[in-house]
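Below: one structure, written as structure tokens.
A single protein chain has been omitted from the complex, and every remaining protein chain is retained in its original position.
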Amino acid sequence: MDKNDGRFCLELKVRDYECDLQGVVNNAVYQNYLEHARHEYLLTKGINFVKLHDEGIDLIVTRVEIDYRHPLRSDDRFIITTDVQRQGNARLVFNQTILKIPGNMPVIKATVTGAATKNGRPVAPGKILTQLGLE
Amino acid sequence: MDKNDGRFCLELKVRDYECDLQGVVNNAVYQNYLEHARHEYLLTKGINFVKLHDEGIDLIVTRVEIDYRHPLRSDDRFIITTDVQRQGNARLVFNQTILKIPGNMPVIKATVTGAATKNGRPVAPGKILTQLGLE
Amino acid sequence: MDKNDGRFCLELKVRDYECDLQGVVNNAVYQNYLEHARHEYLLTKGINFVKLHDEGIDLIVTRVEIDYRHPLRSDDRFIITTDVQRQGNARLVFNQTILKIPGNMPVIKATVTGAATKNGRPVAPGKILTQLGLE
Partner (left out) sequence: MDKNDGRFCLELKVRDYECDLQGVVNNAVYQNYLEHARHEYLLTKGINFVKLHDEGIDLIVTRVEIDYRHPLRSDDRFIITTDVQRQGNARLVFNQTILKIPGNMPVIKATVTGAATKNGRPVAPGKILTQLGLE
């Protein structure tokens, strides 16, 4: 886990149960990887997904776009890169990639749009924008 | 979903993403099936796992024993049978089997022991025992 | 499971283990639902994902776009609608929606682009296009 060109990087390894009967990581599992990387990134900025939920504030995903370039297989190591931009007053856009290592072969490229809700209603993520340095 | 010799039966079908690189349903997924069948069974008795959680009461699993007899594969249909017994004042023991259909080939046989906690502490599941007819 | 305006419809129910600590179905799980519906749809057209894999032909996802509109929760029932179009000679585009029932509240809207590979290399999905009536 370190920084690379300002992007947050998280290194993980494929677990065999994440592979499906084609012998590759199942498509849905990449969303697990991406979510975990976003939450780890937010933690480095002092933003705790679970504590926010306990306070009635939920960070939610409103849109996901994923391009699948190359599959991961058993025993593969990979890096998830994450950075975030602001979209208007209410949305955060995470740009994420997964790169197989060594060699940095592109595995997926994803754009994940998020928003905040308070007790189920949209709210401007004011304090969160400050914590992310996006104000 | 119907009754069979007093046992609750739930019929499901394997989904391809539940299969791993050996081409069979991954061992951990059977626990998902068993949990889902227990919750559906409890619902038929008026016991709602989620509403209980919202009231501070959590039904938890304290022990699982699973014997794996025959693997399920893509496209297989199966029945999960569930019945429950009382163990002392604090525990429920669920006997569950999974049978591949047609033919009723035994897939797994499981014993799952559960208990109740209130705000994290063990409590006697009094009302639940009544609802299950185990008083 | 039936047809609706020519679209394939699959009805499912949320399983509690699919919900995350926000109490809603986890974002990645919708991809599981979508994959299962696509595979069930293909089966109705005589296209078996697993048998194709055993013959060296893999149907793969190259791009996913999902808009999340309304979350599913414990006990919710929903329909997944699926239809498919051809994109050039090499791609299939699945349009999929999830609707909560009763009431048909939109849950997600997804576009999933797929392709075929043979022993890891792209191939034109000729016979599959015929089976889907897209020739």
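Letters A, B and C name the chains as they come in the text, with residue numbers starting at 1 for each one.
The rule is simple: a contact is a pair of C-beta atoms (placed from the backbone, for glycine too) under 8 Å apart; a residue touches a chain by one contact, two chains touch by 3 or more.
Note that this is a predicted model, so its numbers are computed, not measured.
S.K.: In the complete complex, which positions of chain B touch the hidden chain?
M.R.: So the residues of chain B touching the unseen chain are 21-22, 26-29, 31-32, 35, 50, 53, 58, 60-68, 71.
S.K.: Please give every residue of chain A in contact with the chain that is not shown.
M.R.: These residues touch the chain not displayed: 15-17, 23, 32, 35-36, 39, 43, 48-50, 73-75.
S.K.: Touching residues of chain C against the unshown chain: what are they?
M.R.: Touching the chain left out of view, chain C contributes residues 16-17, 19-21, 23, 26, 28, 74.
By definition in this document, only the chains that are shown with their structure count from here on.
S.K.: Determine how many degrees of rotation, between 0 and 180 and to the nearest 5, align the Cα atoms of chain A with the equivalent atoms in chain C.
M.R.: To bring chain A onto chain C, one rotates by 180 degrees.
S.K.: Examine where the copies chain B and chain C touch and state whether the two sides share over half of their residue numbers (same) or under half (different).
M.R.: Same: when the shared numbers are divided by all numbers used, the fraction is over half.
S.K.: Please find which chain has its CA centre nearest to the centre of all protein CA atoms in view.
M.R.: Chain C is the most central one.
S.K.: Tell me, please, which chain's centre (mean of its C-alpha atoms) is farthest from the centre of chain A?
M.R.: Greatest centre separation from chain A goes to chain B.
S.K.: Using mean CA coordinates as chain centres, what's the gap between chain A and chain B in Å?
M.R.: Distance between chain centres: 33 Å.
S.K.: Measure off the straight-line distance from the CA centroid of chain A to the CA centroid of chain C, and report it in whole Å.
M.R.: 23
S.K.: State, to the nearest whole Å, the distance from the C-alpha centre of chain B to the C-alpha centre of chain C.
M.R.: Distance between chain centres, rounded to whole Å: 28 Å.
S.K.: Tell me, which residues of chain B touch at least two other chains?
M.R.: Expected reply: 16-17, 23, 74.
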